[in-house]
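What follows is chain A.
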Amino acid sequence: MTLSDYSAAVLLLAGAFFFLAGTLGLLRFPDVYTRLHALTKADNVGLGLIVLGLAVQAQSWAAAGKLVLIWLLVLLAGASVSHLVARAALHRGVRWWRR
Partner candidate 1 sequence: MNTVMNTVMNAASLYGLVGAGLFCLGLYALIVHAHLLRKILAINVMGSGVFLVLVALAKRIGGGAPDPVPHAMVITGIVVAVSATALALTLMLKVATATGRAELPDDEGSE
Partner candidate 2 sequence: MVTTLLQWTFDALLGLVLLWLAWRSLASTDLFKSIVLFIAFGLLMALAWARLDAPDIAIAEAAIGAGLTGALLLGALARLRAVVNEEGVTPQQQPLLRRFPVWLPAILLLWVAAGLAYVVAALPPYAVGLSAQVAANLDASGVSNPVTAVLLNFRAYDTLLEMVVLLLALLAVWSLDIPLAGVAAAPGLILDTLSRQLVPILILVAAYLLWVGAHAPGGAFQAGSVLGAAGVLLLLTGWRLPPRLEGLPLRMILVAGPGVFVAIAVLTTLTSGQLLQYPPVQAGLLIVILETVATVSIGVTLAALFFGSPPRGKQHQ
C-alpha cells in the first residue's frame, strides 16, 4: 500500500466517523432543529473528508476537481434545504426542545 492509499484510507475513515456521528445525532436528538444541526455536520465535514480521500486517489486533476465540485454543490443544497426545513417546521409550530 502506498502513501496515497494510507492517507486515502485515513481520510475515508474519518469521513465515515463523521457520518456515524451525524446519524447518531439524527436518531437521538430531541427535535427537528437539533437533528438538522447534526445532519449538516455529517454532510459538510464528513462528505468533505470523503471527497478528500477520493481525490487523493483520483486519476486526474479533472476528476479531483469534479469531486470538489460535488462537495460544494452538496454544501449549497444542504445549507439551503436545512434552512427551508427549519422554516417550514417553525411555520408549522413545531416547538423546540427545552430541558
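These made the cut because all candidates are chains of the complex that A comes from, given by their letters.
Simple rule for what comes next: a residue touches a chain if its C-beta (ideal position, glycine included) is under 8 Å from a C-beta of that chain, and two chains touch if they have at least 3 such contacts; residues count from 1.
As the structure is a prediction and not an experimental result, all values here were calculated from the model.
Peer 1: Pick out the one candidate among 1 or 2 that is in contact with chain A within this complex.
Peer 2: Chain A touches candidate 2; the others do not touch it here.
Peer 1: Quick check: in the complex, which residue numbers of chain A touch candidate 2?
Peer 2: Of all residues in chain A, those touching candidate 2 are 73, 76-77, 80, 83-84, 87.
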